[in-house]
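These notes concern the structure reproduced below.
A protein chain is absent from this complex, but the other protein chains hold their places.
Going by the order they are written in, the chains are A and B; count residues from 1 in each one.
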Amino acid sequence: MDVLAELTGSVGSIGYGLAAIGPGIGVGIVWAAYIQATARQPESAGLTRTYAFLGFALSEALALIGFVVPFVYGT
Amino acid sequence: MDVLAELTGSVGSIGYGLAAIGPGIGVGIVWAAYIQATARQPESAGLTRTYAFLGFALSEALALIGFVVPFVYGT
Partner (left out) sequence: MDVLAELTGSVGSIGYGLAAIGPGIGVGIVWAAYIQATARQPESAGLTRTYAFLGFALSEALALIGFVVPFVYGT
């Protein structure tokens, strides 16, 4: 019986892949809300733009942290 | 039987990746709610801003705990 498992690579790739799931959805939710809010109340576009970019950045940051995490724990 | 698995890295990366899924979505939901609430009732922006940042911080904290967890359990 020969079992030749030749998996290679670092599990850090899996880690980043998982870390990108949530922010991928979260960023979409934020911009979807901004689009709908702006379409209904165009005069609110300037008021809520700050929070659209803020929410996007804070959600996206979680995926970017997942990018550097393997270097922290050992690649 | 030869099993030559050349996987490298720490499973802590997978742990963080999983821990970032929920907060990534949760943060997006919180800011989406704040954007829509502010667009409809601009006068409520000051009243609800506290809770937007509170909800964001409490959700994001779960991902940040996932960042330090591998150090607690052993990298």
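Here is the rule we go by: contacts are C-beta pairs under 8 Å (C-beta built on N, C-alpha and C of every residue); 3 or more make two chains touch, one makes a residue touch a chain.
Only a predicted model underlies this, so the values are computations on that prediction, with no experimental measurement involved.
If you put the missing chain back, the residues of chain B touching it would be 1-12, 14-19, 21-30, 32-34, 36-38, 40-41, 44, 47-48, 51-52, 54-56, 58-59, 62-63, 65-66, 69-70, 73-75. Listed here are the chain A residues that touch the chain not shown: 11, 18, 22, 73-74.
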